[in-house]
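Right after this comes chain A.
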Amino acid sequence: MSRDLSIDVHHITRVEGHGNIVVDMKNGELRKAQLDIVEPPRFFEAMMKGRSFHEAAIITSRICGICSLGHQMTSLKATEAALGLELSEQTIKLRKLLVHGSTFQSNVLHALFLATPDFLNVGSVFPLVETHKEVVLAALRLKRLANEMGEIISGRAVHPISCVPGGFTQIPTEDKLKYLKEQLETQGLKDVAFVAEVLKSLAGEIPVFKRETEYISVYSDEEYGLYDGQICSSDSGLYPVEDYLSVTNEFVVAHSSSKHARFNRSSYMVGALARFNNSHKLLKPEARDLAASLGLVAPNFNPYMITVAQVVEVLHCVLDSIDLLDDLLTTGLKQEKPNQQPTKYGRGIATTEVPRGILFHDYTYNRQGIIEAANCIIPTGQNLANIDDDMKKLVPEILDQGKDTITKKLEMLVRAYDPCISCSVHMLDVEFVE
Partner candidate 1 sequence: MSKPKVAFFDFTSCEGCQLNKLNFENDLLDMLKLVDIVEFREAMDNRADEYDIAFIEGSISSPTCVERIHDIRRRTKILVALGQCAVSGGINAMKNDQPSEWVRETVYGEDKYLFPSLPAMPVSAVVKVDYEIRGCPMSPPEYLHVLKSLLLGRKPELKDYAVCVECKLKENECVLDKGMFCLGPVTRAGCEAICPSFGQYCTGCRGPVSDLNKDGAVNMLKAHGFSEAEAIKRMKMFNTNDLEKTISWGAK
Partner candidate 2 sequence: MEPNETKAKDLYYPLIATVVNVESLTETEKRFSIQLPNDKTLGHKPGQFVEVSLFGFGEAPISVCSSPTRDNPYFELTVRKAGRLTDKMHLLPSGSKIGIRGPFGNGFNVQDFEGKDVLFVAGGIGLAPLKSMIDFTLDQRDRFNRVIIVYGTKNPAEILFKREVESWQQRRDVEFYMTVDRADKNWKGNVGVITTLIPPLELDVERTVAAVVGPPIMYKFVAMALKAKRIPDQNIYMSLERRMKCGVGKCGHCQINNSYVCQDGPVYNYVRVKELEEAI
């Protein structure tokens, strides 16, 4: 067994944004095992200062195109909290639909287009078009369906248009919602089942690795925590959203243009597996059964299982979307205008589960409805310390497998987290000194 190892994966592929994997081992001593984040920073908080409440969500949605809906939702909720804007039930239901759509679109994209090629030992999804055409088609159909949910309800799947503070600038037609429901109930469910079967057949390809860590996610008593709730730590329980800073404790490290985070341990995990571990009891029964049949049982400490948790969530989101659409159609849609009359000014903090994990936005508004201070903490940043810790445990365990395999497993590990690197560097917290 060699006692020296040096790995440098420059710009790891099939992840969002630019990151390098660096491992350096000398004489059996692991000096370095980390994900370097080399994406240039974008300074969003600074851009937010001085902007009106109408503009906040438009700007923050551009933090990340992949998570644009999540940023927009969280931003809107923070603004609404700060300005005291009440929402109608219809608005909340439509928003939950949007969150479901974006969650399952992102999960499908990650699980099937970015992660599956690893299980099948190919470099991308494109060769699968020839060899596994049915899987690719099912995944494309699901993605299309999720995007259609976004397009019908908010105008566009990337950087949604019609959700604004206080509601929607335009309400979708009932015909369109009926269409969505039919699609979800028929082709949608069929495709999820098929995708689940495929994943089952690949179960043997998922690396076995275990490292218990702290799992942090949004938690709600009423439903699987996605749209809204409290902060939940698997180590120490529930916290109000307002306490987010004492949970995230961000700090700057030299190898990353994105800040790292830690709470009760040296690192914690957010994302699909954290959600599953904390909220699995609130999944739709069918989704729970699916998890069991895929060998995913809570608590699960294998980060490679994030992909499996994502597919379980796809089923949950499809089923819950059908219920929400049912609700909306039974009540009938009201043509309502967004409520944009502030009742107060000041600070507003909000959280949403976006596909990659828990997201926080925190704004302070002056009496003109202009932002004076802004802070956002994004999931990938919170995962970075955890990824480094995973690597440090993994590398020694697999040292005898040869450099190629080690490299591949490390890449797969990073990919499993589905990191959104541009996101992580776009948002760095800042405290404006008054």
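Per the selection procedure, all candidates are chains of the complex that A comes from, given by their letters.
Note that a residue touches a chain if its C-beta (ideal position, glycine included) is under 8 Å from a C-beta of that chain, and two chains touch if they have at least 3 such contacts; residues count from 1.
These figures come from a predicted structure and were not determined experimentally.
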Candidate from 1 or 2 that touches chain A, complex-wide: 1
Provide the residue numbers of chain A that touch candidate 1 in the complex, in ascending order. 11, 13-18, 38-43, 45-47, 49-52, 55, 58-59, 62-66, 68, 109, 113-114, 117, 123-126, 129, 136-137, 140-141, 143-144, 147, 154-159, 161-162, 164, 168-170, 252, 254, 257, 422-423, 426, 428, 430, 432
